[in-house]
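Yeah, one chain of the complex is gone here, protein chain that is, but the others are all in their spots.
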Amino acid sequence: MHALLADSTLTGGLLTLAQSDFPHALSTLTLNHYLFVSAAMFALGIIGFLTRRNLIIMFLCTELMFQAAGLALIAFGRYHLNFDGQSFVIFVLTIAAAEAAMALALVVLLFRRRESLDADLWAELKG
Amino acid sequence: MGVSMTTIMDAILSAAVAQHGGEAAHAAVAASHGVTGPLWIGLIPLLPLLGVVLVTLLACFNEKSKMPAWISVGLLAVSFLLTLFAYLGWNGHDAIHLKLWDWIGLSWGDLRGQTLAAGFAFYFDGLSLLWMLFVTGLACLIGLYASEYMEHDAGLGYCRFFAAFNLFVFSMSCLVMGDNLLMLFLGWEGVGLCSYLLIGYFYKKKSAVDAGMKAFVVNRIGDLGLLMGMLLTFTTFGTLQYDALFNQIHTGLTAGGTPLSQTWQVWAIPLLLMGGAFGKSAQLFFYVWLPDAMEGPTPVSALIHAATMVTAGVYLVARMMPLYLADPAHIALTAVTWGGAITAFWSATIAVAQFDIKRIMGYSTISQLGYMFAGLGVLATTGGVFHVFTHAFFKATLFLSCGAVMHGFAGQLDMRKLSGLWSINGFRVVVIAMLIGCLNLSGFPFTGGYFSKDMIIAEAFVTPDSVIAGSSWAGWLLLLTAGMTAYYTFRVFFRVFVGPVVYEPGEDLHAHDDHEHADAHGHGHGHDDAHDHAAEHFHPHGPKWAINLVLTLLSVGCILSAGLYFLGDHHGWAGGMVHASSAVVDTHAVEGGEEALLFGQPPHEIMFYISAVFGFGGILLAAWFHGPKGIAGLLIGGRTTAAEVRMDPIAKALRPISTWAVRKWYVDEFYHLVLVTPLKIFAHLFHWFDKLIVDGLVNFFGATPRVSSDAIGESTQTGVLHDYALRMVAGIAVVLVVVVLVLF
Partner (left out) sequence: MTDKLALVWPEIWLFVTTCVVMVVGLSPDLRVRKLCGWISALGLVVAIGAAVPVAHAGGLFPSITPYAKGMIGVVGLMLLPLLAGTVDRDLDAAIESGKATFSALRSNRAEFYAFFLFSLTGLMLTASADDLIWLFLALELTSLPTYIMVTISTRGTRSQEAGVKYFFLGALGAAIFLYGFALIYGATGTTDLAEIAAAFRAQSEAGGLNTIGVAGLAVALIGLCFKIAAVPMHMYAADVYQGAASGVSAMLAFVPKTAGFLAIIMLCGAVGWTHGATHDSLPAPIYILLWVIAAATMFTGNLLAIRQSSVKRILAYSSVAHSGYMLVGVIAGPGSGHGTFWDNGIAAVLFYLLTYGVTNVGTFAVLASIQKPNGEEADDIADIRGLHGTRPHLAGAMLLCVLSLLGMPPLLGFFGKVGLFTSAISAGEIPLVIVLGLNSAIAAFYYLRIARAAYLEPADEHVETRAGPIPQRVFAAVLSASAVVLLLTVAQMLMERSVTASGYHAPHAGMADTPHEALDLTRADD
């Protein structure tokens, strides 16, 4: 199994992530597919960050971007057949959790002050 | 005695010497010949520098006593004693070298002339020793004089005066003792600065400030010549260190190997250096600053503008004599001769017509400096240098006597308002000192001034016209000037110091020297009252012990300086000193052939009689025109009042020439018209150009960032989080697109 994967990596550049008894369409998923999904998530995160004014949703969008990076890491880790990517993702999740805790605390604080979650209400400092 | 003292000094400082042994050894290696001096020689300039620091500290503590003066005088006295020890310990022929530290070291290649090195190093030969002896000695005495003279200004002004005074001695020592032209330049600019500071000492008085400015600006023009001369010296000979320079000149080749006589530098460098020397020593076109410099306190006039600083130019030419002699055509020496002789005559013509006694002394200084230059020019370096030495003493005496008069008569300097000081209580010492000074200046037989002046004039006749063009004519001009000198000198003496007692206090009724403190200081002079009654209550006050002591010592010095003529076997003591220095001129090698004759006699012998005749003639004329009745007017005078003399109708008859002479031949006005006015017009033109075009451009370029700043700031920094995020993302996109565009 491992040998097969390694072999396919080396010969065709075709990365088979799934078991051989998976449906064909899934069993031929390449690295590219994963990277595409990851990039799409990242882009969606940015777009969401730019378009939504609710602080919580904006924060979730950054989380989406983090997870996009996580997905890319996992995919690359699988491609390279080492665990660096996976371990990186664990730490990314940790940081994301820490940021989430901070973000929620911050959001509560801000909501108490303005009675609103609209990010654009905070525009006193400028120039 | 002196030698043993030197040994003791050596022992005291042996620890320090041991520490610096390495450096000293290095200096010995660097010097091609000569001996390494003891380290304490370095103290000679450094003690006055210490004085600057101490006096400045006193100023910080707002010291009101005479402490600054005592510190200065003490340190200067030690400095003088050290110089004396150095002289006594000197072997009489080899130069003493001492390098304290490496000062400048620039190197841009290995070839000759690609290393500019100058140590903070000293070079003691006969010339610098002679100079240092009278510089430190006179500075010490004049400092003592100033301690009394400046007493009305005790406090900050007093500290300011003595700080600059000490700084001057330090600078002058660097100038004279330096072992390279850069050290000389350091001192040169330093003395210029101190001169400026001290001329403008009464900074609330516009004329004093203007005079300081004038001195500074005129000196700058001369300094340009010096600087260019130095740079050319470096590019031509590859060094600025005296020994190396003279060795190079001695080979007759430039650093590049070209024979010197074929280069243009061989006459250009001495001429440029002469420009610097003439500026500092107030010769020819540059003399105008010196009379105005008399605005400074009298001790300053005596020390800086008579005895020492103004002789720096003479020192420079004497020091660089090998360079002047290297030119086979003697172009620069001829220029020096005629520059000196014409200046001597010209300023004498002005001096005869002036009424301000201090100004007369100023013009006489210019005139005497002219003698010195003429002496150097006609190869009488011994005479020139000896005249520097004697002149330092008698001119200091004269100035200090005038200063005592000024001090006692509330700033009165007009000879038409003063008469008969001999008969006023407390002024006897001043009058005697003045008489001795006047006799020296007028070349009265067997005075120092008589011998030194004769050496110059005689040599002018000895040196053939083929060597120095018109040498003998210059001699005649100098002889005529000697007569005029005797006349204007004794004109002062006969009018002010003898005769009927008449006096009027000066306009400031305090001392002339303290305008800014007119009501700040009450003290014992007794004429602090308001101006109007002060004239009635005015009592002249004679000098106290300090001034009298200094005048006495200086008078003795004047008398003794004559004796120096008989010392040693090279035309007196000064000759011996010059002989052991770079200023020595082997006249036989230069002139060759037979000595010229004057009236069928060797000039050196007959000159004693001729110049005595001119001197006596001048004195008798002065006595006839200005002397009082009786023995004090040599029995031929007829003056009974202060203001009217036999000269007046003649001066009236000679109008307008006499008026012109009084107005100093309108040279200042001429300069103003020819130089200052066009410069001012240009300045205004440039000012407008600057204002419209240059400032306009600057404002334009200054406005551009401002406008773009507002544009960027208002459009991007809106304060809204989403705008920021959008711009950040858009910015990333733009940056990435730029990268891609540049790459593909």
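We call the chains A and B, going by the order they appear; numbering starts again at 1 in every chain.
Basically, contacts are C-beta pairs under 8 Å (C-beta built on N, C-alpha and C of every residue); 3 or more make two chains touch, one makes a residue touch a chain.
Remember, it's a predicted structure, so these values are computed and weren't measured experimentally.
> Check the options B:L567, B:L597 or B:I732 and report the residue that touches the missing chain.
Selected residue, touching the omitted chain: B:I732.
> In the whole complex, what residues of subunit A lie against the chain that is missing from view?
On the subunit A side, contact with the omitted chain comes from 12-15, 30-32, 35, 38, 42, 45-46, 49, 55, 58-59, 62, 65-66, 68-70, 72-73, 75-77, 79-80, 82, 84-85, 87-88, 91-92, 95, 98-99, 102-103, 106, 109-110, 113, 119, 122-127.
> Could you please point out the subunit B residues that touch the chain left off the display?
702, 705-706, 708-710, 712-713, 716-717, 719, 721, 724-725, 727-728, 730-732, 734-736, 738-739, 742-743
In the analysis below, only the chains that are shown with their structure count from here on.
> Give, as an integer number of Å, the spacing between the C-alpha centres of subunit B and subunit A.
Here subunit A and subunit B have centroids separated by 86 Å.
> Considering the complex alone, what residue numbers of subunit B touch subunit A?
Answer in residue numbers: 713-714, 717-722, 725-726, 729.
> Please give the residue numbers of subunit A that touch subunit B in the complex, ascending.
Listed in rising order, the residues are 46, 49-50, 53, 119-120, 122-127.
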